[in-house]
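With one protein chain withheld, the remaining protein chains of the complex are depicted in position.
Labels A, B and C are assigned to the chains in the order they are written; within every chain, residues are numbered from 1.
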Amino acid sequence: MEVKFLDYTLRVGGEAGQGLATVGGALAQVLSKIGYHVFTHQDYMSRVRGGHNFYQIRFSDQKISASREMVDILLALDLNTIEIHKKSVRNEGFILYDSEIAKKKFEEPEFIDIPFRKIALDVGKNSVMANTVATGAVLGLLDLGLEALKNILRQAFKKKGEEVIQENIACAEAGYNYARTNCPRCEAFGIREPEYRKLMLIDGVHAIGMGALMSGCKFYSGYPMTPSTGILDYMASRAEEYNLVVEQAEDEIAAINMAIGASFAGVRAMTGSSGGGFALMVEGLSLAGMTETPIVIAEMQRPGPATGLPTRTEQADLLFVLYAAHGEFPRVIFEPGTPEQAFYLTNRAFELAEKYQIPVFIQSDQYLVDTEWTFENFDLEHLIYNDYRMREKDLEGLEDYKRYKYSDTGISPLAVPGEAGKHLVVADSDEHDEEGHIIEDGETRIKMVQKRLLKKLPLIKKEIEAPLLYGDPSPKIVLIGHGSTYGVIKEVVDTIPKDQKVAMMHFSQIYPLPERERFDYIELLENADITIGIENSATGQFAKLMRSETGFKFSHQISKYDGRPFTIENLKEELHAYI
Amino acid sequence: MEVKFLDYTLRVGGEAGQGLATVGGALAQVLSKIGYHVFTHQDYMSRVRGGHNFYQIRFSDQKISASREMVDILLALDLNTIEIHKKSVRNEGFILYDSEIAKKKFEEPEFIDIPFRKIALDVGKNSVMANTVATGAVLGLLDLGLEALKNILRQAFKKKGEEVIQENIACAEAGYNYARTNCPRCEAFGIREPEYRKLMLIDGVHAIGMGALMSGCKFYSGYPMTPSTGILDYMASRAEEYNLVVEQAEDEIAAINMAIGASFAGVRAMTGSSGGGFALMVEGLSLAGMTETPIVIAEMQRPGPATGLPTRTEQADLLFVLYAAHGEFPRVIFEPGTPEQAFYLTNRAFELAEKYQIPVFIQSDQYLVDTEWTFENFDLEHLIYNDYRMREKDLEGLEDYKRYKYSDTGISPLAVPGEAGKHLVVADSDEHDEEGHIIEDGETRIKMVQKRLLKKLPLIKKEIEAPLLYGDPSPKIVLIGHGSTYGVIKEVVDTIPKDQKVAMMHFSQIYPLPERERFDYIELLENADITIGIENSATGQFAKLMRSETGFKFSHQISKYDGRPFTIENLKEELHAYI
Amino acid sequence: MPTSEDYKGQVPAWCPGCGNFQILSAIKQALVELGIEPWEMLVVSGIGQAGKLPHYIKCHTFNGLHGRTLPVATAAKLANHSLHIIAVSGDGDCYGEGGNHFLHTIRRNPNISLFVHDNQIYGLTKGQASPTTAKGTKTKIQPDGVLSEPMNPLAMAISQDCSFVARGFAGDPEYLKELMKAAITHKGFSLLDIFQPCVTFNKINTFKWYRDRVYKLEEGYDPYNRVKAFERSLEWGDKIPNGIFYKNERETLEEGVPAIQEKTLVRQKFSIEEVKHEIEKFY
Partner (left out) sequence: MPTSEDYKGQVPAWCPGCGNFQILSAIKQALVELGIEPWEMLVVSGIGQAGKLPHYIKCHTFNGLHGRTLPVATAAKLANHSLHIIAVSGDGDCYGEGGNHFLHTIRRNPNISLFVHDNQIYGLTKGQASPTTAKGTKTKIQPDGVLSEPMNPLAMAISQDCSFVARGFAGDPEYLKELMKAAITHKGFSLLDIFQPCVTFNKINTFKWYRDRVYKLEEGYDPYNRVKAFERSLEWGDKIPNGIFYKNERETLEEGVPAIQEKTLVRQKFSIEEVKHEIEKFY
């Protein structure tokens, strides 16, 4: 293999319901536990059984942040996988399959026929363990040992008892040994043991969930919708341990109104959905805006319009989220580029939501939601938690509490009803006075718009960090990305010779756009020869936002709207015309 | 009075429930029937009884298109009206009131105390006719005769029988005569009889309704919400005569899904709401986008966020409507400046919706919805009606019908299910193939995005007309407005001396923005010294749209966000700084 | 002990003679008699004439969106179940726009009282048909008369085993107050549908119309019999029963949610230190 550093890609393919995520997940974990950097991504259909899905794992001894098109090892759990992905296997790669399952025998040298099912029956007395055999076989091929996998199996089958654990371990060993002894060219993998590091393996959706948890989120309401369901799952799975209230609502309208109700009542609250479900939350969003109730909303994109491609990826809801809801009120939108950013930005989302009493969005997409990355650690000292809610003692001695008191910052005191002595908390979706009571006169209206919107806007803008510049500090060519394209653009920049003076400019704090005082990114763009917006959408929404807010127009645009993420290869290909 | 031409303003004020709209409406009708140009606007609270409302009527022998701050005649149906509006009465103006009702006697010369209630009791045997007395009195003051009013009364009380009609007429006469004989300074009104013209009197909401009706709209579904309810009322009132189906839905979600269902089934369909209700339609909007089902949506704005000021006006939903819904699909937004534009643009909305199979918006606001204007006529020859739906004969001999057939224009054949022989119509909210069946592959996705969106966009853009330029053809100062600010900006331009080289640029076809080939409005703006965006919102949404699409940034911005429309005086005042 | 004065809010903007006035005073009276202090009380509403009630009372209030009263109230209860919560709604608000939440809140059974000001019309938007408007009623939008059958909220609530189902009448505020007290003290989700004459827009269901028909469920009526309660909820026409139709002792939502068994959610202090170990799970 002609890689500069150790850089392998495994792809596990098969039907929905065959347990691909289990096999792929176990392999990713094993690799990360023994110290490799791992990057995975998933490609699956909107069905529960059948069809074709795959789970791709790239691993390396260097940091990696995107997927490649070509694979080194293809683990084919069905014939279809071989037919679809054969052409993506590198020259010196391998295809692991079971000719009995595939009902076909392949003679080309890259094929390694391993009787997954037969071994499972022989060793584990049950064909369901064929996947365990296959997982072991992949590790055998790579000669990486079985310790980590054994631990994972012990964990996974804890509830099923020791016998099941032992059977699975035996199957894994059998697969491992079979591969080691029946692999003619396995030395091709001059695989180096990684230098041992304890690495975290985390995907976007867990990072958001953990970010919420560590920000003091106590209430999460949602309605299942791919690809946002993972947050609901995660929060529910942690409810017992951390005393969270997680409510599956009857619909998304209820979900957002619940989050608002909980936040009004005094706890940090969050809701989430995908575009179609968020569409139903739009009126509720304006309620949060009007009542100045802090909430965090996760909007996890998939290709639309309408039901679209439910399990695929796209970045086409940006302007929708930006301008969603009638009337005018401040909002913040973050769109993380990595799970690490997802974690910190979720934390920051809560901070800003609570500080300014506004809705804050974490926007992402199926791609980042499902991609697992490895990290040495998340620095928990960086987390912020400020309690802006007023209770008993904070209000002591106060004569009259006014929920919407005018102030220089536009921020009014946010008391917890029932926990604030005898002070009463009055919130209203109508235009209201300082006390929260309905009004109709123009003068109060003007003051409230100033308080709620115009005074807060400049303060919020100051909180936003500059975009990240990666590569040449005075670039001739700038690749501008936002959100989940971070990883792939970054790796592509790495592959371009330095003398081409290329840089990536990446925005994860999307709205408001950062101020230009500290880092004049517009000047930098103006000084470049070529500026290319790279977006997973057809109309280039971030480019529109940039132009609307700053007047700057990217000279070129690369759009991908087939529901799939950019890979390193296809982005490089697209860039060919310019570089 | 120092008016160049005949130009009077009447204001009728009182509590909700006192029948202001009846009195004001009758006066407006009388004036338009005897040939005056009339412009009315309403200011009312979100309550059914009590509070303070007013109805303002300006009339002239010239075309007029906005309201003034100062009034010539104030008809005060309660004391509160006097207290609030006294200061708005011109020096030589009059205040008509009933000291018994007001429970206070005013001695200043402008006050004319007329015992509305007592006359009603004496002449009509019922105090409810006090309003009729007052209406007569206003006409008496103006010495305009009673013929037109009598006809209106005959019409209004037709169902109640001849006796009631005669009592009302008697009351009107008594009021008329009382005013004529008890008005010390009435000669102040050197009122000229207008040159007789048959004039239409129509407000924005009726113009939209009639536009829909005359465009072949057969199905209207909605849910009541101020200020959109008038369309629902109008369509329902015409259902019997024109065989329309009008359905009050259980919520706005049902309303838009019904409109889509009806349109899919083969009839022209429309729905409407205000911002908060439209917020609930957003997911349905994307369904129309994905299934390429033609619909027209009326979005009638009021100040938000949330419930906001339910009966007031604002233009703050522009960007919301523009980017509403997840995913990308084409849409058109019209925002009429006058009832006449509302009528024609509604017609054009149906034409474009049906031709391109897209959702088209008529966006307006409480101000235009409720303002009545006079017109000599609407030229009905200008109406368009092309039936793009395919039935029996249109499909004869066709082998296989495909709902989403690829084509050069992106437009596919739209057959009527059950009326297209044995051809089957298959529509899908998932991404689909030409036949309408669910798919997941990237290639079909790309082709469908191109068909549905990218191919149609340039064609739709060609349909959009240039903005209207009024005033100096090579202006130094350009006042840019959109939608309902048309009338007031136009009149303000009229008041500015020609040598200041001022013009209004008005957009009623908001999105897509017109092409620049036929009229390079951007060049014109670039050549001006000062460009001022004038908007009824706090953040200047049209300005953002303009910058995002063309890069052009207005040099100044005038924003009004107190829930009230601009009047000629207050816009002039705001302009003072620049002109 | 609170007095009626303590609960006095702004001057109502309702029409003179509106049934809402009696409902408002009955609520205040019920709260005073139950000794609930304003700062222990949260009133949540949607939009409509009924939805304006929070402005006319003095306690914690949340006046939200049309139709969305119940999700807000439910979540507020989960966040702080030491608050008493009344959800105030209209027939359009609760059964029309908010119908789905009505259904699912019954299933959830939070300990909240829902008072529906049922005037069988849309009041605030000036007289359109509501879900409870009689078939055949002519309105601006239904000039030929309403085509749908009116909804039966009590029957629906009973059909989903709602924990407490009652009906009162603004024209009998004394009894109404008693029903309110029963609803508030009942453990579980309680529906109190209240006949509320809209003197401006509903010219059919007037004070007199209701007074002529309304009677109280007889002494000895057993509110624990679901089928019987259903049967009685179908009575409509010359005689319409008021009273407590149905009750049960279902577990409440708050009793079931593990996180709030020891303390209300708002009282649970958060510290990053206590959750930091979560990160271990990703290694």
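The rule is short, and it goes like this: contacts are C-beta pairs under 8 Å (C-beta built on N, C-alpha and C of every residue); 3 or more make two chains touch, one makes a residue touch a chain.
Since the model is a prediction, treat every value here as computed from it, not as a measurement.
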item	value
Displayed chains contacted by the hidden chain, counting the whole assembly	A, B, C
Residue of B:Asp43, B:Asp98, B:Glu167 or B:Glu250 in touch with the missing chain, whole complex considered	B:Glu250
Contact with the hidden chain (one of A:Asp122, A:Glu240 or A:Asp529)	A:Glu240
Candidates B:Val48, B:Met258 or B:Ile558 - the one touching the absent chain	B:Met258
Residue in contact with the excluded chain [from B:Val48, B:Leu141, B:Cys171 or B:Met210]	B:Met210
Subunit A, residues in touch with the chain not shown (by the definition above)	17, 45-51, 223-226, 229, 232-233, 236-237, 239-240, 246, 248, 250-251, 276, 306-307
Touch list for subunit C against the chain that is not drawn	95-100, 103-104, 107-109, 131, 144, 147-152, 155-156, 158-161, 226-227, 230-231, 233-234, 250, 253, 256-258
Subunit B, residues in touch with the chain not shown (by the definition above)	198-202, 206, 210, 213-214, 216, 218-219, 221, 238-240, 242-245, 247, 249-251, 253-255, 257-269, 283-284, 287, 291, 377-378, 380, 383, 385, 387, 416-430, 436-438
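Quick note on the criterion: only the chains that are shown with their structure count from here on.
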item	value
Greatest separation from subunit C - chain, by CA centre	A
Centre-to-centre distance between subunit C and subunit A (centres being mean Cα positions), rounded to whole Å	41
Subunit A and subunit B, separation of their C-alpha mean positions in angstrom	45
Residues of subunit A engaged with two or more neighbouring chains	253, 283, 287, 291, 428-430
Residue numbers of subunit C (touch at least two other chains)	47, 63-65
